[in-house]
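I have a structure here, written as structure tokens, and I will follow up with some questions on it.
Removed from the display is one protein chain of the complex; every other protein chain stays in position.
Going by the order they are written in, the chains are A and B; count residues from 1 in each one.
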Amino acid sequence: MIVGKQKSIAEIREIVSPYKKLLVLGCGTCVKTCFAGGEDEVATLSSALRLLFKKDGRSIYIEELTVERQCEDEFIREAAVAISKNTAVLSLACGAGVQAIARRFANVPVLPGVNTTFIGVLEKQGLFTEECLGCGDCQLAVFGGVCPVSRCAKKLQNGPCGGSRIGKCEINPETDCAWQQIITRLTALGQLDNLRKYNPPKDWRTSHAGGPRKLVREDHVI
Amino acid sequence: MKPESPSNLQRVLSDGKFAVTAECGPPRGADPEIIRRKGELLRGHVDAVNVTDNQTAIVRMSSIAACVHLSAMGLEPVMQMVTRDRNRIALQSDILGASSLGIRNILCLSGDHQTFGSQPDAMNVFDIDSVNLVHMVKVMKADGKDMSGFDLISPPRMFIGAAANPFADPFEYRVIRLAKKIDAGADFIQTQCVYNLERFREWMRLAREEGLTEKVHILAGITPLKSEGMAKYMAKKVAGMDVPESVIKRMGGVPKGKAAEEGIGICLETIAALREIKGVHGIHMMAIEWEETVGRIVEAAGLSPRPQAA
Partner (left out) sequence: MIKKIQPQITLFYCINAFNDRASLSVLSGVAFELKTVKMACSSMVKDVFLLRAFEAGADAVAVFVCPEGQCRYVEGNIRAKKRVNFIKKLLDEIGLEGRRLSLHNAESGDTENIGKIFRQILSDINDMGPNPAK
């Protein structure tokens, strides 16, 4: 899923301050799961903003709404009426959701309330970890199901670097060394020989290096 | 130096002589005098001077420029190049440029992560890794082609080095990785500083078993310790460093004023032990901001004078 983190109250206050009528718009998919922008977060943030503005002696009207997904027209439509009644939208979706809303409503300022952080997993309750960089050329078969592109700080294709100690990454002792994990996995799978092979430089064209990406499925285009 | 002539370091090693190189960190400023002063301290004591490339991710005078200052003094530089700051286009371009300036040795590294440096807010590159870099230089040199397969009008001449850390984990994989670097085209290997001789000997034994010492020249890293504090700092704070408790105790066991002498003593014992290990073809001295000690250690170790360039 896409993992995000709500912006600080101070930053949100700054970006919403020019507006008198605000729709706080949640997204019920990824950001809900990581407690950044689902229904509960919409309610809490809205309440906090009301308290904040009231304390400052300013009035703000806040409407709350959460749709299933802000990245799909079908669900965006459900927010159309609420959007038309307000002067700005504070979207708690990921960056894709914010832009999808902005694209559909040309005359309404759409503001981000969440910092989109990474594609990751819920490793355990309350802990999310980055697992994928969306490089567009998955080589997990070679690396025993552990990704060196997203999980090695140096994106090493022929790691580990000299800073791997006791299974931890040199840049953060809280972070597992991806290469240690690759080696452990491949050893368990009896495929350690994978690593004797030289991995050539990665072709980054399929990643963001090649510019914004597009996927066309002709079979679905009407 | 004629383009086809090998580097002095390459000649010393291929003649089977025990090589000595030393590290030289460029200044955080534009004054070439600092490099020249360091070069002067090393003159006559080493076969080549190894110039770091923004080490610890702190902005310094470029490695290429500092190498050129050393060349102009008649010293032979080893240019370090890290993949942290440049993509493959810039790396290849700088290798061609360095070769055109007479630089004949390169040490290929991934580089310290920028979060350790003075500008942790920087974006890193890591387009390719250090093994890829070794391979890239090898192909440029041996096949005369850049990475796109384009025939270079005049290929770069480089004696290719890579780093190895016998003390990092996972230990059993360290020799596999060394083999990969050799297969990719490394001519010589510089190791992390050796304080733990036992582990180093074991790593060398595994390297010999795999036949790697026949294919590459291994230079063992040496850093003289100045104080107990430095030993502790290296043990705890420097990534990938292995300073055994016994060494820290020894540094702490002498009066403060004698600690530097003790450090040099440890160095000399280590060098003597390294010369006995089959497959170790030289040492690389990393006397961080203590270049004046290199000459003394080299002489005391009986490694002076250095072989003269033919």
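We take it that a residue touches a chain if its C-beta (ideal position, glycine included) is under 8 Å from a C-beta of that chain, and two chains touch if they have at least 3 such contacts.
Model, not experiment: these values are computed from the prediction.
Chemist: Can you list the shown chains that the hidden chain touches?
Modeler: Counted over the whole complex, the chain not pictured touches A.
Chemist: Among A:Thr44, A:Gln139 or A:Asn172, which residue is in contact with the omitted chain in the full complex?
Modeler: For the chain that is not drawn, the touching residue is A:Thr44.
Chemist: Please identify which residue in A:Lys20, A:Lys54, A:Arg77 or A:Arg103 touches the non-displayed chain.
Modeler: In the full complex, the listed residue that touches the missing chain is A:Lys54.
Chemist: At which residues does chain A meet the chain that is not included here?
Modeler: 8-10, 40, 43-44, 47-48, 50-52, 54-55
We adopt the following convention: only the chains that are shown with their structure count from here on.
Chemist: Using Cα averages as centroids, what's the distance between chain A and chain B in whole Å?
Modeler: 40
Chemist: Tell me, which parts of chain B touch chain A in their complex?
Modeler: 84, 88, 110, 113, 115-116, 124, 126-132, 135-136, 147, 163-165, 168-170, 173, 176-177, 179-180, 183-184, 192, 239-240
Chemist: Considering only the defined contacts, which chain A positions touch chain B in the complex?
Modeler: My answer: residues 153-167, 170-171, 177, 180, 183-184, 192, 195-196, 198-202, 204.
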